[in-house]
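First up is the structure itself, then whatever we jot down about it.
Omission of a single protein chain aside, the complex is shown with its protein chains in their original locations.
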Amino acid sequence: MAKPFNVGIIGMGFMGRTHSNAYRKVSNFFQLEHKPVLKAVCALEPEEKLKAFADTWGFESYETDWRKLVERKDIDQIDICTPNATHKELVLAAAAAGKSVICEKPLAMSAAEAEEMVAAVEKAGVANLVCFNYRRVPAVTLARQLVDEGRIGRPFHYRVNYLQDWTIASDVPQGGATLWRLDIKTAGSGVTGDLLAHSIDTAEWLNGPIQSVVAKTETFIKERMHQDTGKVEPVKIDDACMFLAMFANGSMGTFESTRYARGRKNYNTFELNGEAGSLYFNLEDPQYLDYFRYLDPATGKKVDSHVTGWQRIHVTNSEHPYMKKWWVPGCTIGYEHTFVHTIADYLHGIETGTPAQPDFRSGLRTQKVCDAIIASAASGKWVDIP
Amino acid sequence: MAKPFNVGIIGMGFMGRTHSNAYRKVSNFFQLEHKPVLKAVCALEPEEKLKAFADTWGFESYETDWRKLVERKDIDQIDICTPNATHKELVLAAAAAGKSVICEKPLAMSAAEAEEMVAAVEKAGVANLVCFNYRRVPAVTLARQLVDEGRIGRPFHYRVNYLQDWTIASDVPQGGATLWRLDIKTAGSGVTGDLLAHSIDTAEWLNGPIQSVVAKTETFIKERMHQDTGKVEPVKIDDACMFLAMFANGSMGTFESTRYARGRKNYNTFELNGEAGSLYFNLEDPQYLDYFRYLDPATGKKVDSHVTGWQRIHVTNSEHPYMKKWWVPGCTIGYEHTFVHTIADYLHGIETGTPAQPDFRSGLRTQKVCDAIIASAASGKWVDIP
Amino acid sequence: MAKPFNVGIIGMGFMGRTHSNAYRKVSNFFQLEHKPVLKAVCALEPEEKLKAFADTWGFESYETDWRKLVERKDIDQIDICTPNATHKELVLAAAAAGKSVICEKPLAMSAAEAEEMVAAVEKAGVANLVCFNYRRVPAVTLARQLVDEGRIGRPFHYRVNYLQDWTIASDVPQGGATLWRLDIKTAGSGVTGDLLAHSIDTAEWLNGPIQSVVAKTETFIKERMHQDTGKVEPVKIDDACMFLAMFANGSMGTFESTRYARGRKNYNTFELNGEAGSLYFNLEDPQYLDYFRYLDPATGKKVDSHVTGWQRIHVTNSEHPYMKKWWVPGCTIGYEHTFVHTIADYLHGIETGTPAQPDFRSGLRTQKVCDAIIASAASGKWVDIP
Partner (left out) sequence: MAKPFNVGIIGMGFMGRTHSNAYRKVSNFFQLEHKPVLKAVCALEPEEKLKAFADTWGFESYETDWRKLVERKDIDQIDICTPNATHKELVLAAAAAGKSVICEKPLAMSAAEAEEMVAAVEKAGVANLVCFNYRRVPAVTLARQLVDEGRIGRPFHYRVNYLQDWTIASDVPQGGATLWRLDIKTAGSGVTGDLLAHSIDTAEWLNGPIQSVVAKTETFIKERMHQDTGKVEPVKIDDACMFLAMFANGSMGTFESTRYARGRKNYNTFELNGEAGSLYFNLEDPQYLDYFRYLDPATGKKVDSHVTGWQRIHVTNSEHPYMKKWWVPGCTIGYEHTFVHTIADYLHGIETGTPAQPDFRSGLRTQKVCDAIIASAASGKWVDIP
């Protein structure tokens, strides 16, 4: 019989839903020693809303005060799904209480905050993970596998676009429970922390550390009504951010993110070009990984040049990462499954003693790159990542 | 508070899993008066396997004898996920016991069987549905909406491919719990009932009744080891089936299905060409519906001819069918969600008194077309659908 | 120095232009012993139009009477770009005059006519070719090469769509110089001879002979104004034709063609599925051949299943058929180049004594399949190809 793994989730917005769903589903599909139990949800919401959320998702209880939740003896794990500005305080408290902790990305408002958080969980010796869920799209995990198999060889280029279009209208407000991502005080940054943090996590996972960056940010809509105050206030987040990067391995990186690319909804792409081959991924078509095979990794020789071409791998075979757990070849999975994989890997890490990645220390690393980007955008100069 | 809707599922194979998952998830995402409760699962399996399945999916109990399950007072609904040859007997029993019933497709081994089943549920006055889940891919539901909006106009062509490649190897056996789809006694037919039944259901939903067909079937691998007997036995199902059709509305249809199309895994496509516009869908890319707009339905006038082109609709907007219930625009859902939608619509139908489609009567209709296909393949002649 | 190859072209419509262009260009790109010289053009047009055409394309002269052209001593080759109904008479005259001859497709109005034409050119011993130019799209020629390399293995399926949309409007007239393809008297058939003849030629080249067919044709617009008479007259050609086929190698074929597929302009596709691999081509994207590699032809072993996918070959490498003659890798060529390749191969065939294909005998074969299609559409029965 699986052992219960008692979870308290803080936050019941978009991420609260994805995490609740993940804990509920993981035991249906993954054979683990632990079975998550949704013990309690906590959020700054009216009690009736909390109750309804608990009912919908099958939580045993709810709490209105997160301090109380963190102290509960019947809870093993705190899962943080709240806005960025609250992450540090919640993590420090959870660690102090000896709870293992999953935190939504970005880990913190700054690298300085993230340092404190890493120190706290490492001191407490508790399991910890930043939820960069896109590593766990099967096609992205497969990309890492192909890199490990030597299918890319010497890397030359890594390029990223993470494009959305949902804030173009000037009458979209900022702040409040639903639009805190547009409010600098709560979010810390705009697309840099929200979108590029994902891309940086994936990039360093696939292509190693970024050494230096030069960046430019822009805020296209300068003022928006704030939902907390009801007043028009300046927008201080970056609506868009583009940067050049040099990787430690000598390859060049171009990164761009925006919420002003009409027609792109969750267009989170990367391309890696190496001497032996290339890879391309787009989150709007998450069932595919595109692979250009130039050198055959088995023989080290060139593929016949009349049959080279980008190969569109429909990542739904049993041999593909995670896919054997789901349905049959050809049947796609979706966005929410990346969270299920996250929980499965996290629990597996706890069970085997090899912690799942990216842990908070890895999340700190991403934070340092984000800080460098913001600093470079301010100075107009190349900035090294410490 | 939601009323319990007590479900007994018969069958714990591939479909048993998809249905269990759907009942578990539907209340997390859809606001309904009823909340499904997984009361019991039943299958011809060793008790330890049944118990494990019940544990994994959260069934309250399990039964080894389906007759007992059907008689249980605490069960409202029988959900049939067993091989085709068993459908009729199970449906008749469930209807006799006054249970509402969902049956996997194809409804029956023949139209004659299906007639009996329709009579049974209609006499019993119980809710009934055939699980043609692909109607409920959001992009397919959107296709129906665009047809209803007059965006196709006079139809000329409807074409279908449903291609897979998983039975090419001659050492794939037939029969047993996992490969009964290759055994004529259990499956009734090959790709005709397994794959084309889906395509026919969708086709008639989008384009109206098929009047007549001429078909050709083929069995490429003539003998396979049978898992029940351990002996090499003739293969009698159709490995592939192609047919021409005339629709009642005067349009022409081409249909083809096979499990021998190397590289196609769940390549279930349709294209509808009309005077005003065209539509294309492919289940391997289920997040898209392709639409060619020629006449603007608002004005009835031609679109500017320098900006006409196939439009690739990423069917993940809030305005798209079902999508508001899930995540945010740009985030895809997958195969399993079609079953959740099925249960949601089915319960909604019960709650509103407007039964969800396709009910058994509609499933009978599809069965008649399948019968005509098989008859035509045998005779080499055009066959009318009665 | 290249030897002059003196050409007389009959017809100055769409095909007259493509052939004139091809003769003009071939010597710029292909090293041949012969250099085509445009000696004369002939058409049933006012002299001023003929003269303008001759000027535009650099013909040395023009003729108003094709009999005179055929008799001219200074002409080696007659190239027939006229409507189908005239082919036989022109070919018989050209052969009688000892001229080599290229004839636009379809070769004839019927297999009976084609038999006469084959007899005439074979008796005269003159070079002859039917201009099925799509064989000479580099991607299509590459498809043949991949078949020859054993990359498909045992074939199971061949499927064709040839879809256009240019005759949907009911106010498109029939007949005259520009729309004779809609007039049964001049064209012989509709999409069968015009479009499917191409598809059949390619299919038999790639997959061997078709043994039997069952077909259905339709005429959606029953009457159109005739440009010759100014009167509304019945339309007797097939607007659309679909047929099932069995190939001699045991594989199954589906073919469909129409001019009523809104949004498809020159959507001439084929897909071939075999045990070892699959191929797909679409004339709207002629720079690509899609190839699914399942068995490695070098080793006969399966490709690693985590890196299988449809490979999109951009057929512009030097190693690809014809491409070395043109520009550099990555630079596409277009529609007109297929005619240049045709002339190059034809002349090369004359020069080497190994005649280019498809010659008239091969064109007769296609005609027999077309005749069988039309017969089957009339009878509703399967028809064998003699």
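Letters A, B and C mark the chains in the order given here, with residues in each chain numbered from 1 onward.
Note that in this section a residue touches a chain if its C-beta (ideal position, glycine included) is under 8 Å from a C-beta of that chain, and two chains touch if they have at least 3 such contacts.
Predicted model only: the values in this text are computed from it and were never measured.
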Check the whole complex and report which displayed chains the hidden chain contacts. A, B, C
Of C:F5, C:W57 or C:Y158, which residue touches the hidden chain? C:W57
Out of C:A169, C:V232, C:A248 or C:C331, which is the one that touches the chain we can't see? C:C331
Which of A:W205, A:F243, A:F270 or A:F339 touches the chain that is not shown? A:F243
Quick one: which of A:A2, A:A119 or A:I168 touches the chain that's been left out? A:I168
Touching the missing chain, which residues of subunit C? 14, 17-18, 20-21, 24-25, 27-28, 56-57, 164, 166, 265-267, 283-287, 314, 316-317, 326-337
On subunit A, where is the contact patch with the chain that was removed from view? 156-157, 159, 161, 163, 165, 168, 214-216, 218, 220, 240, 242-244, 246, 250, 252, 254, 256, 258, 260-264, 271, 273-278, 292, 294, 308-310, 380-382
Note that subunit B touches the chain not displayed via residues 142, 145-146, 151, 288, 290-291, 293, 305-314, 317, 319-320
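To be clear about the criterion, only the chains that are shown with their structure count from here on.
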Per the C-alpha means, the centres of subunit A and subunit C lie apart by a whole-Å value of 54
When centres are defined as mean Cα positions, the distance from subunit B to subunit C in whole Å is 41
Cα centroid separation, subunit A vs subunit B, in Å, comes to 35
Subunit B residues counted as touching two or more neighbouring chains: none
